[in-house]
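With one protein chain held back, the other chains of the complex are shown just where they sit.
Order as written gives the chain letters A and B; numbering starts at 1 within each chain.
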Amino acid sequence: MSEPWDPSKPILEIENLSISFFTRLREIPAVMDFSCTVMAGEAMGLVGESGCGKSTVALAVMRYLGKNGRITGGSIRFKGRDLTNMEDEELRKIRGSEIAMIYQEPMASLNPAMKIGAQLAEVPMIHQGMAKDEAWKLARQIVADVRLPDPDRIINAYPHQLSGGQQQRIVIAMALMSKPALLILDEPTTALDVTVEAGIVDLVKELGTKYGTSMLFISHNLGLVLDVCDRLCVMYSGEAVETGNVEEVFDKMRHPYTQALFRSIPLPGADKNSRPLVAIPGNFPLPHERPNGCNFGPRCDYFTDGRCNAQDIPMAQVPGDDRHETRCIRSTEIDWNAPLAAVKMVEKTPIGRVVLKLDDLKKYYSVSGSAFGGGAGKVVKANETLSFEAREGETLAIVGESGCGKSTFAKVLMGLETATSGQIMLFDENVQNTPIQMRDTGTISKLQMVFQNPFDTLNPSSTVGRQIIRALEIFKFGNSDEERSARMLELLDLVKLPRAFAERMPRQLSGGQKQRVGIARAFAGGAKVVVADEPVSALDVSVQAAVTDLLMDIQRKNKTTLLFISHDLSIVRYLSDRVMVMYLGHVVEMGTTDQVFQPPYHPYTEALLSAVPIADTRVQKKRIVLEGDIPSAVNPPPGCPFQTRCRWKSQVANGLCDREVPPVRMLEGGHQIKCHLPDEVFATMEPVIKIAAE
Amino acid sequence: MDDALSWGSIFLRIAAQLLPVWVALIATFALSMRYKRNLGLYGRIFDSPVGMTGFGLVMFWVFTAIFADWIITHDPLAQLSGMKNIIPGSPVKDAVEGAYPYYLLGGDHLARDVFSRMVMGARDVLKIAPAATVIAFMVGITLGLPAGYLGGKLDTTISFLSNLVLAFPVILLFYLLVTPEIRVTGIPTVLAAILFIFPVIFLTLLLNARFFTNPTKRNLYVGGILVIGLWAYSGLAFNADPLGVWSMDPNMLNVFVSVVFVNSPGVFRIVRGMVMDIKTRDYVAAGQTRGEGPWYIMLWEILPNARGPLIVDFCLRIGYTTILLGTLGFFGLGVTPESPDWGSTINYGRRLLAIAPHPAVVPAFALMSLVLGLNLLADGLREESMKD
Partner (left out) sequence: MLLFVLRRIGVMILTAIALTFIVFYMTNLPPNLEKLAKSEASVRMADDAVASWLESNGYGGSVFVRYGEWLGVMPGWTLTDEDGTIRGRCIESGQDPAAAARYCGILQGNWGFSTVFKQPVTEVLARSLGATGWLMLWVMIVMVPASLLLGVLSGMREGSRTDRVLSTVAITTTATPEYVSGVILIALLASATAGVSPILAEAGWIEGKTLFPGTATSAMDNITFWNFFLPVMTIALYGIGYIARMTRASMTEVMTQQYIRTARLKGVGFREVVMRHALRNALIAPFTVIMLQFPWLLNGVVIVETLFNYKGFGWTLVQAAGNNDIDTLLACSVVAVFVVLVTQLISDIGYVFLNPRIRLA
């Protein structure tokens, strides 16, 4: 190191940073007046919804803003040196050696045409001028350090030969190759499954302690930040609105946005009937349409005209706390401990008769052996003996990670694919072998679907109104165009969108609004059973609450049966009546929400519960991290599908798990578990989540 | 006898001759610039210098073709004595009263005015190239959509056939397909019968898929398309239009059909690829789960969202077709000797390149600038359509 640096001083000091992007038409400020400090060994979390500028801050620290981005004010000091006006050559020396970055999409972040070893070894070869074989040796060691099996094979592999979780470990290894002082993690686990995420989070925490690296951890997930970070900074619309110790901010929040954010996420204890979520009203302001004064003003419950929108609001110290600051001028006036005003309680919907009944449903695919065709065909068992009933007005959640067969199940149910065997009874009609083309309009309109990706669910070249009217035409609703267009407007009312939206193109709508149109379209024919495939997982948390709420509302009105497919256990606990947990095509556990969330668990459910990060300091979780990745559905393990990762396997005698698929066990109250574990062991299981007494 | 004009006055005189083109160009640009924010993708061409240059070049030739009758200085077929291979700017010998006194860009090997032939050549090209490209697109789309969307045996079969055509060296195909002998056998008519039915099928499917829920409207639209389409079809493909409105010279039909035939597989490939990509989108699944028929999904859910790349390819393909037409002319295939089209003019001019280059160079530059314009326009469109 050329100049001495005092380790008691901050590693990274960002002061009044402003960043703008310049387009042909205008300057778009992305980050304004942002300050934060990261001390040595500290983990700093940057939290906010999409578009709040958190990733821009990270890239600014790397000085990598692209052609259009520019730092327009403030300074970024790394170990006392200002990065904002550093020469390219000097920057190059810092990048990768002293500041390293971990990215959101591991597959895209690794060069597909280079071996893993070469990509890793490059770092010390550039920065320390290390010899090639020495660098490869180091690479092998670090690969072992990030707990990847068989490092010798891995350093000679290409990225596409690894699974998503392994790729992310390689990206982490790459960042650690030259023991950086600061690690920037940009949503490192968003693209991964929850159980894989848990492993990565553990690894990051452990390595942070081991190497004493400081971290800037960017995430939209408050639970994850609580897990990983010491301090956090909440961002909203390009500004930091609150910063402080994680515990202090979580328990003693002093900014209305932070508070609203916490009220809109489903924490344990929230319930759709007695304690519903509170969505943040309004929309995120567009960068060039930000209001005067407080950016959150128009959506804030505590807004006072003439004060909040009078002038720019500075960050202010919260008295009594350690470096806890908030950007709210009313922070000292608001009664932060006041209970949520006027919680609207709703009657629980009565559960009616059985509307959908599946009996022993199986769906097998045959796939060809290799990419070039030929070879022996293999059979992928996407769904294995699925049996359940769903009743009128009931919400049945289907939970599982990628490859568990939940999407295949949705396709079979909708008639886009036909089942291999078994029965699907919809209102006493067997639809199992009827592909969608053969179903009559009545059947089709009774059974509809809401899709996952809001950016994909609407046809980009057709207006919102036109798309809903088309659904009405197909469902043979009404006798004239006028009738249908009147009904379309009613549907827009139903999903709480302004009627003027009928003329809009999808690209003019936000993600949440598009999802509402998707819901309106699904209910156009008075659907009785709706399959919702991860309808909110791609939305920001504050929008999630509103869309979930809407779905529940419509369900109550129409007595709809909702099949809610999700990987997010928090939201499932919040809204479902019954839960079905799937793993590699098998239903491993099924029961009422209470039954599934309380012991005895299926070992997979237990691990899943433990893996979901919860943004509540009172919650104590038992840490269960599963080994390895989810096996491929093309090549499932013999015997119990979960046996490769199960921590209870040793409790079953005779290696039964390796040989036989467990039978479905009926426990009390219709609770089903597919497991070999003896009853005594089930009895000893402890709850994963405990809420500490207040 | 006057002296030949200097290059400066040649240019001035040509510019004056092109006056209607300038007026039309200025009007088009002024109006488009004024309303460019309301004109969608077309308007955004005017945000890109590349796109604007390309559009300008293309429109220059379009207007030249439209106003050709006013622009030409001499009859493009008239052979004036003493003007053989004469250099640009030469005065006409023994000029008739009222006739234009100069050969602005010289005379060719048959003593015809090069400038007038070039202007008329633009009309020849712009009559065939865009129309042939449109038909090729309809063929490519009508086959590419089901191949990409449904896959299976249908896809294998059509893809094999299209690869067959693509594997043929174009010139060989032209030498086999565009000959006087082949016209006797009726093969061009058979090809025309196959290729020209596609627009009718395409439009019928398009409207039927959209309006089958409303039989009155459907019958009106589809009926209209079928009546007009089949009427035009009978005239163009079989020269059997009872009213005699639609017809095509057999020579021209031969060229037209060959060009469409060569272009369709390329369009097919692009469409098929795009369909395979777009069909995985959720809005397609949404259409399927509400019970839409496959043709509605292909034509109304998938096709509109493939329009960006297709428009770009359309521009490039008109350019390519222009080159192909030039190639045909260059080898003297399917054109009459006196035709002013650029390809055959280059062909006749090239034999005397060493002594009189202008009869070949003038149409060469004309062809190049038109194709360049189309390429630039396509580039501008691509750039602008990616900006969303």
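Quick note on the criterion: a contact is a pair of C-beta atoms (placed from the backbone, for glycine too) under 8 Å apart; a residue touches a chain by one contact, two chains touch by 3 or more.
A quick note: this is a predicted structure, and the numbers were derived from the prediction, not measured.
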Contacting the left-out chain in the complete assembly, out of B:Gly121, B:Gly287 or B:Gly326: B:Gly326
Which of A:Gly74, A:Gly96, A:Pro287 or A:Gly518 contacts the chain that the document leaves out: A:Gly96
Among A:Lys79, A:His127 or A:Arg169, residue touching the chain not depicted: A:His127
Contact residue for the chain not shown (choose from B:Ala16, B:Ala167 or B:Leu243): B:Ala167
Those residues of chain A which, in the complete complex, touch the missing chain: 62, 64, 67, 92-97, 100-101, 103, 105, 108-114, 122-123, 126-127, 158, 160-161, 171, 174, 370-375
Residues of chain B (touch criterion as defined above) contacting the omitted chain: 160, 163-164, 166-172, 175-177, 181-182, 184-185, 187, 319, 323, 326-327, 330-331, 343, 346-347, 349-350, 353-358, 360-361, 364-365, 367-369, 371-372, 374-376, 379
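Heads up, the rule we're going with is that only the chains that are shown with their structure count from here on.
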Of all residues in chain A, those that touch chain B in their complex: 24, 414-416, 436-437, 439, 441, 444-445, 448-449, 451-453, 456-462, 471, 473-476, 507, 518, 521, 525
Interface residues, chain B side, partner chain A - complex: 47, 213-214, 281-283, 285-286, 288-293, 300-301, 304-305, 307, 388
